[in-house]
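One protein chain is absent from this view; the other protein chains keep their places.
Lettered A and B in written order, each chain numbered from 1.
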Amino acid sequence: MIQKFYNLKINTNGQKLYEFTKETSLWITQNKFSEGMLNLSIMHTSASIIIQENADPDVQNDLIKYFDKLVPMDNKLYTHTTEGKDDMPAHIKSALTNNQISLSIKDGELLLGTWQGLYLFEHRLENKKRIVIHHFLGD
Amino acid sequence: MIQKFYNLKINTNGQKLYEFTKETSLWITQNKFSEGMLNLSIMHTSASIIIQENADPDVQNDLIKYFDKLVPMDNKLYTHTTEGKDDMPAHIKSALTNNQISLSIKDGELLLGTWQGLYLFEHRLENKKRIVIHHFLGD
Partner (left out) sequence: MIQKFYNLKINTNGQKLYEFTKETSLWITQNKFSEGMLNLSIMHTSASIIIQENADPDVQNDLIKYFDKLVPMDNKLYTHTTEGKDDMPAHIKSALTNNQISLSIKDGELLLGTWQGLYLFEHRLENKKRIVIHHFLGD
């Protein structure tokens, strides 16, 4: 059994989905991982890791729009407002999605569906430097 | 350490919860797994894997009804409408729940609560063939 870690850095500029499927796949190939679990975690509570459709870009736009409507950026709704109108909604969006996802690797490949991509879902408005920790455990 | 994979096929006919606790438990017993992690993932972004109450069927009906109200099937709300009025809501419901769950196995048994069951939560209206990938890693 081997274990290996990798910090993927993603610079974000606003509320969008940032795909990193290629980066993750490349790391798996470069390390010649064969079978195992890949735990992805994000060290923040104002951005998420999600698996979403990678075909039609409208899906991502609709998703962002939906979450903004579900969790309005309206300071009147929250007590925690010192970090900006987008901060408390970001924490809520994080709770409604995921900070962590475990993926399976078989025959050297990520088990993802044809239309599935890995995304960092940024909930803050300003530029951020995010880290997605990759942790492989397997053979 | 051993690793083993299994693709559980579930045919769905509409927005419902499809329990597969028995199928998963049977696979564990048949393979005599003792201790380890079981990663479940679904290769789609329009259906989810969730753990829910398995006692009162009303819980499942209320859950489906709630999600349908929270994410309305109304084409006016979305740009991505080419795949049907239920497709974009399905992607959103998928983001609000989970595509993936990791379970623990101890003494040859899934660590689930008495009232917990494993479900595929189908968000599409038409008939679908779904696959829940089972990946065991342990002893």
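Some points to look at:
By our rule, contacts are C-beta pairs under 8 Å (C-beta built on N, C-alpha and C of every residue); 3 or more make two chains touch, one makes a residue touch a chain.
As the structure is a computational prediction, the values presented were derived from the model and not from experiment.
Annotation: of B:101, B:120 or B:133, B:101 touches the absent chain (contact as defined above). The omitted chain makes contact with chain B at the following residues, 1, 35-37, 50-53, 56, 58-59, 61-63, 66-67, 70, 96-98, 101-104, 106, 111-116, 137-139. Although one chain is not drawn, its touching partners on chain A can still be listed: residues 1, 3, 5, 37, 39, 41-45, 70-71, 77-80, 82, 88, 91-92, 94-96, 98-100, 102, 133, 135, 137.
One rule holds in what follows: only the chains that are shown with their structure count from here on.
Separating the centre of chain A from that of chain B, both taken as means of CA atoms, is a distance of 20 Å.
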